[in-house]
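One protein chain omitted, others in place.
Going in written order, the chains are labelled A and B, and every chain counts its residues from 1.
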Amino acid sequence: MTDSIRDRLKAPAGHGEQSGGGDTAQSSLTTNDFVQTDSRSSHGPEQTVPAAVPAVVPADVHPRDPKAVQRAERLVAALFLLAVVGVVGFVVSFILVPFDFGDEGFEYYTPALGFFMALALTGVGAGAVVWAKTLMVDNEVIAERHDLASDPQERAETAALIKQGYEETGLPRRSMLRNSMLLGAGALALLPLPFLKDLGKTKNLTEQMAKTGWRPGSKLLDELGRPVKLGDLEIGSVRSVFPDVPGGRRMADSAALMIRMQPELLKSPESRKDWAVDGHIVYSVICTHLGCPVKLYEQQTHHLFCPCHQSIFDATNSAKVLFGPAARNLPQLAIAVDEEGYFVAQGDFNEPVGPSYWERDDSYPDKVGT
Amino acid sequence: MPKTQRSRRSRFSSYAALLLALTLVGGLYSAFGASKVKAEDGANQSIAVKEGRQLYLQGCSTCHGLNAEGGAGGPSLIGVGSSSVIFQVSSGRMPLANAAPQAPRKKAKYGAAQTQQLAAYIQSLGGGPELPSGRLDDGDLVLGGDLFRTNCASCHNFAGRGGALTRSKYAPALTESEADEIYAAMQTGPENMPRFTDNQLTPDEKRAIVRYVRYVTQEAKQPGGAGLGQYGPVPEGLAVFLIGMGLLIVVTLWIGARA
Partner (left out) sequence: MAKQSPLEKGANGTAVWVDDRLGSSSFIKRSLNKVFPDHWSFMLGEIALYSFIVLLLSGTYLSLFFEGSSREVIYDGSYAPLKGIPMSAAYSSTLDISFDVRGGLFMRQIHHWAALLFMAAIVVHLARVFFTGAFRKPRELNWIIGVGLLVLGILEGFAGYSLPDDLLSGTGLRIAYSIALSIPVIGTWAAFLVFGGEFPGGAIIERLYPIHILLVPGIILALITFHMMLIWYQKHTQFAGPGRTETNVVGSRLYPAYAAKAGGFFFLVFAVMALLGGLFQINPIWLYGPYDPTQVTAGSQPDWYVGFLDGSTRLMPNWEIRTLGHTFSPNVLLPTQVLPGVLFGLMAVYPFIEQKLTGDKGYHNLLERPRDNPVRTGLGAMSITFYMVLLLAGGNDIIATIFHLSLNEITYALRAGLFILPPLAYIVTKRLCLSLQRADDDLLHHGIETGTIRRLPSGEFVEETVPLPPHYSVLLTAVDTPERRELASHLPQVEHQAAPHQPKGFFKPRGSVVEAPVPRPELESEPSVD
């Protein structure tokens, strides 16, 4: 009686009146076939709750069909041999597949290595797992857990031992010993701290933060080192600009962006009236949020946009923050045009560029830096 | 003086005076006469402009005005140059199908020849940026990469796969852009893209950038397997869960199942 209900419902039993399937087949099941009653019952079926059951299954619960065993052995062997195939393929690919950059087919090098290594590893791995599942004897066994907590006697003895040892040191009575020990050990803990000093050049920290590479009269160079002239840009153009000082191209805090727009669109305050020239305006690109370069410029909306955390700045209005986590405007570089028509900086930025820090003042006057 | 001698001289001098006058007038006219189209093959060019005008009137004038002066639906095209037309029309952005925060790329409505005609017409109206002759994609690859990273990657992503701008606008992917489109886009600064004059990026530098863009979006064979879209770490993270953990969970189900 171990067929499932469904199995027995499928095939009409011998004492059925009809044969050959279809709806007219009569069920051979009778009400006696059911061990329990029905869905109305408020008591559970006549089933048991095995208590403290040893869940051990006898070793012969899977009668080993010799054919099945042989099939399993062959499968495991084949999987292990697959590993050999994989390694051979790997070595062959390693040597023979084109590897040099630009050679025809070199883009297949790494995929070939990956495929064959995966093949080899799968062979060994799957072989081991199939072996364990189909051929090894894998009965469920039980082990008892012991109490993790030690018994009270043990605990008491340990506690007593510690207490006794502590008393033998004499510490409880000798407060001078104890206090000086604590003081000495505490002092030792401070020993590593002086080693931190020369980790970084922290001299004049706030001055370093407040200055960039721009100096009064620095020409504005583009990324290829050419000075930018009035007339180079059209309305709607942008140019990355760097100070004309040694190493200016690489200075992390000096990079700026020159934008040209219609002059009448600029809404600069009085104090910054002469910081822009004929609609040419220059802002620091170091985002005041976390320092990413704010290089995205939308020509029609005049928005500057930072790709890292999506702060939006209004280029017509002193790079005021319109959206996003940045809390301050981008600093503006005051520029002028020299006699030859090249753009020059009037001086350094009027405030520290980049993200905020504790020592940064509340506000900075619109006075060009030196 | 005898009468006959005098009349012969005066007849001769009047003919000479007439000839001189005609030569003078003819020469002056050739030298100073207004010729709007200064093309090499003047005849072909004016045909292109004529055809272009017809195409314009049919397909563009509703929004851009009968004389490209602008209208309710579109800005003035005077002075935008043939480059603008080549960019907008060959990428299919124009004619605009319906209003959107940004004109999307789509299948071009006009073929290459027609696009050239439209471009010639618009150029004839007020000048503007034009594509240089010769190849546009044979610049220095290394220089192009460096310039691309400084000027373009911040909007278009390191591999030209595009990026987000504010409020539904976007810097499009460059994977389908032809060389002339890329060059023209740099020159003209379509929609919110800034423009890069020849004084900012010389034609050689523009060609270098075009070369790099074509290389990184089309030519380059990517080593190391499938690129996962080249959007950076986001698809990589998705892949490790979907493919890596997915496969491994299937494996653990297999191992853990008791037959």
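Here, a residue touches a chain if its C-beta (ideal position, glycine included) is under 8 Å from a C-beta of that chain, and two chains touch if they have at least 3 such contacts.
Keep in mind that this is a model prediction, so the values were computed, not measured.
Of the listed positions A:A72, A:V124 or A:L230, the one in contact with the omitted chain in the full complex is A:V124. Considering B:L20, B:L66, B:A97 or B:L247, the position touching the chain not shown turns out to be B:L247 (whole complex). In the complete complex, the residue from A:E144, A:E168 or A:E339 that touches the missing chain is A:E144.
Contact residues of subunit A toward the unshown chain are 1-6, 9, 29, 31, 34-59, 61, 94, 99-102, 109-115, 117-119, 121-122, 124-129, 131-133, 136-145, 148, 196, 199-202, 205-206, 208-209, 223, 240, 242, 249-250, 252-253, 255, 285, 289-293, 295-296, 307-311, 321, 323-328, 354-363. In the full complex, subunit B touches the omitted chain through residues 101, 141-142, 145-146, 149-150, 153-159, 161-168, 170-171, 212, 215-216, 222-228, 230-241, 243-245, 247-249, 251-253, 255-258.
We adopt the following convention: only the chains that are shown with their structure count from here on.
One inter-chain figure worth recording: subunit A and subunit B are separated by 40 Å, centre to centre, where each centre is the mean of the chain's CA atoms.
For subunit B in complex with subunit A, the touching residues are 146-147, 150-151, 154-155, 163, 165-166, 169, 171, 189, 191-197, 199-200, 205, 221-225, 254-255, 259. On subunit A, the positions that touch subunit B within their shared complex are 62, 101, 106-107, 109-111, 114, 129, 133-134, 222-224, 229, 231-234, 236-240, 259, 293, 295-301, 303, 305, 307, 312, 323.
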